[in-house]
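Subset of chains shown; positions unchanged.
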């Protein structure tokens, strides 16, 4: 299937259309909302499901050297990409050191929903993928945060030290979404296919439908954010929200070339690198760099990069992965 | 009924800073506090709403703390240490309570 066909097919999937519905409703100032308690639970559900299924696959296939290699590459990218993002932002945008570091952190980390949307597309093409990729997602969440803190301090010497790095690492590492993802992965690993069979009618069958509802909600939040936050984003910053994912994707494609991932796995890895966090990193930034303006990084990640990745990015990353995958 | 004067501190603060704030209140040895969820608001940092949020950044909480007038200043200092760096506001008002020993 050609890239254009793939993109067109993706744009007409229920997932993307429900996101678009949410976006349109929010921009038109509809009062449609998903209650916060439900939005949080949908996110928990998605992480439970994706983590568990990944763990089950690892249980079936065991740990391999390749798995460790891919995780290592993921960690390195999560550390390195914020540096690249930071340098670009400092060069082209007028953002302060702290704001640039905070934005960059989001692009080194990953977005689980983008990852999930990509798994659906990969699955729709009947491409298998390595189950441990979800563990790679988990280990890529936090290194970017440390990287960004170092970048921010490069500007202002020791301003943020007053709470210490220890409590911060604790809060970030035990962030609810990280715990849910890693915990479910481990449980899936421990219980294996037999465990999956027990709860499949809950975590597998309705998964895509729940994802549609969650994407509707993300569209609503993104649309509201765009309405409020757009004036905080200059043209260079907006451009960064599209260009940075492409740069990350390019680096990721090169970095996994030697590792011999399957096409599906490679596409997911590239998507992870190209995705930008919107749950774990924003919360960490409010703690670690409270001076950075959330209107900038939240709007950029959720209002610009996420829609781009969901609609055009993922098909592109799948094509990119085709260049290097086995 | 006999009543006793106390101070009521009301703090609106972003959720990610809540744990720090409560730790500070504990450190200032207040006898208690109550946390009430806020749904939406506006301030210098713009409009926000917690509707639909899957994450915690961007949510706000309201913390109410009744304290003795004599202890107001040290408590305010601890509170201010958090709120000054985070998104939030602090107001203080006079209230009466029935059981003075409770606070």
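Note that the chains are named A and B in the order they appear, and that numbering of residues resets to 1 at the start of each chain.
Basically, contacts are C-beta pairs under 8 Å (C-beta built on N, C-alpha and C of every residue); 3 or more make two chains touch, one makes a residue touch a chain.
This structure is a prediction, so every number in the text was calculated from the model and none was measured.
Protein chain copy numbers for the full complex, given in the shown labels, come to A x3, B x3.
Keep this in mind: only the chains that are shown with their structure count from here on.
Work out the mean CA point of chain A and of chain B, and you get 34 Å between them. Per the touch definition, chain B reaches chain A in the complex via residues 14, 16-17, 19-20, 45-47, 49-59, 85-87. Listing the residues of chain A that touch chain B in their complex gives 33-36, 39-40, 42-43, 163, 171, 177, 214, 217-218, 220-221, 224, 228-229, 278-280, 282-283, 285-287, 290-291, 293-295, 298.
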